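Shown here: the complex without one of its protein chains, the others still in place.
The first chain written gets the first letter, and so on, giving A, B and C; residue counts start at 1 in each chain.
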Amino acid sequence: MARLFFYYASMNAGKSTHLLQADFNYRERGMATMLWTAALDARRFAGVAQGEGPAVVSRIGLFAPARAFGEDTDIFAAFAETHAARPLACVLVDEAQFLSSAQVRQLARIVDDADVPVLCYGLRTDFRGALFAGSAELLALADELVELKAVCHCGRKATMNLRLGEGGAAVHEGAQTEIGGNERYLALCRRHFAAALAREATG
Amino acid sequence: MARLFFYYASMNAGKSTHLLQADFNYRERGMATMLWTAALDARRFAGVAQGEGPAVVSRIGLFAPARAFGEDTDIFAAFAETHAARPLACVLVDEAQFLSSAQVRQLARIVDDADVPVLCYGLRTDFRGALFAGSAELLALADELVELKAVCHCGRKATMNLRLGEGGAAVHEGAQTEIGGNERYLALCRRHFAAALAREATG
Amino acid sequence: MARLFFYYASMNAGKSTHLLQADFNYRERGMATMLWTAALDARRFAGVAQGEGPAVVSRIGLFAPARAFGEDTDIFAAFAETHAARPLACVLVDEAQFLSSAQVRQLARIVDDADVPVLCYGLRTDFRGALFAGSAELLALADELVELKAVCHCGRKATMNLRLGEGGAAVHEGAQTEIGGNERYLALCRRHFAAALAREATG
Partner (left out) sequence: MARLFFYYASMNAGKSTHLLQADFNYRERGMATMLWTAALDARRFAGVAQGEGPAVVSRIGLFAPARAFGEDTDIFAAFAETHAARPLACVLVDEAQFLSSAQVRQLARIVDDADVPVLCYGLRTDFRGALFAGSAELLALADELVELKAVCHCGRKATMNLRLGEGGAAVHEGAQTEIGGNERYLALCRRHFAAALAREATG
């Protein structure tokens, strides 16, 4: 039976590289896949992908074209239409933290009704340490939760994402999603994340 | 470095047995531990544990006395007081889905500040498939997410908890927590959970 | 599709408890299971199980009757005969380090040909840090490798098994299997295992 995977991590763990490698493994065997990324994020990286439309892009230098999901996209309908024309062996979703709850349930239907595996890659928590909506639903429903590891400056596993403001200070408040580059974020272990926020609060 | 574990599962996977075995392993080596369970749940099982106060109780026939946490319990303070008197090697928490967000952060402090491992055992989702507050915070913050497996009647892994009403029909609505026995719940795979809810909705 | 699991650990991690809980979960749902333990080990624990024949026995106080496999037992044949009479939902094997390579391949056939899940529980390495024959074959072929954790006296995970001789000194040489109680073994982390062997060598 197919399964719904959630590969979760902090920033800069290599989520997109992992997705692109999994996609490569399927396509190398002659199987068809369907890639998705967030419309929000597709815009951000539009230049990197050379103006050719939305793409999954990894910092290490890999990329592949993808469909972009917005908040109203019906992923199950898009899957079903493509799958009817040519059977898909796997669906892969980058920036899965931006999925709505309804979209995660659509992905579960792809697994349960069409028996096609779905691999989602996304951040677990935002800059305040709170779950994203898409991540919360995936953590609730996924068949397999798999962590990809980033590294803190201390050498420990980084699990939290600190947002940096002007001048590099830690930010406590603001919109969960902000258009801006990865340079605004720092992956830290929970100890250093807590210390950075505490320093800011008392500084 | 110590870590915060969340052992999550549906009903009847054997969470309490796993907890009691881990506790046994520490105590067998002469190390001190601290056990917690939910005050809500402690009441439910009071009779089983022979009126001797709150306890972690497993269906297979094991139990051990535990402290009970209510919504206002400061777990870090209770830990710190005991730990100062006799160093604790491990803190174990049953029914962890009933922890508040603040209590999960207290447990993270035990790990990060006192370097003592914390093992939490709890349900992932309620009878509607929604995260419990304690589970959401643990899924956001834990260092390790480990699934314990229950089995659906079809033989697949059970990940969802169906609530049964009078006459055995599936229930869609009601309070997240209800005083009542395990017999009100049925652990199912996601496919059979969805089918049971759909049958009820159209039936 | 069914899978072949190898739950590996050092001594005293709670392997038998885990097996008995998994078995309980199946039987509670009305499904039939088949339990195996090593003939060698069945003899050792014969008294504990009150002379009623071979059994899986856990230190925490649980036990269940089991079949005993010797070096010539054809596990697939025994499975097939029982399965034909009443379909089995799961096969569980304790002391799996004592399986022969051929028996592990029989268990893989149960998974692949009969689509019945097999859960094996065993030690990873012997008192010299070398793989047991059954463990080596399971590590080579199992679909899922899952660690159960024991604890070293230092609080770290214990992964090695030190054999103690007369007077409590570490032993370097001897038969891989020795009839004798658990008290002859000490579960240690790799650091303390190496230190104990080095102390012995130079002492």
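We adopt the following convention: a contact is a pair of C-beta atoms (placed from the backbone, for glycine too) under 8 Å apart; a residue touches a chain by one contact, two chains touch by 3 or more.
These figures come from a predicted structure and were not determined experimentally.
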item: Chains in view that touch the one left out, judged over the entire complex; value: A, C
item: Identified contact with the non-displayed chain, of C:31, C:102, C:141 or C:164; value: C:141
item: Residue of A:89, A:164 or A:195 in touch with the missing chain, whole complex considered; value: A:89
item: Hidden partner chain, touching residue among A:40, A:78, A:130 or A:151; value: A:151
item: For chain A, the residues touching the chain missing from this view; value: 12-14, 17-18, 20-22, 24-26, 28-31, 58-62, 89, 117, 149-151, 153, 155
item: Residues of chain C in contact with the chain not shown; value: 1, 108, 112, 124-125, 129-131, 136, 139-141, 143, 145, 147, 156-157, 159, 190-191, 194
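Simple rule for what comes next: only the chains that are shown with their structure count from here on.
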item: Touch-based graph of the chains, sorted into line, ring, star, complete or other; value: line
item: Chain centre separation in whole Å, for chain B relative to chain A (CA means); value: 28
item: Residues of chain C whose C-beta touches two or more other chains; value: none
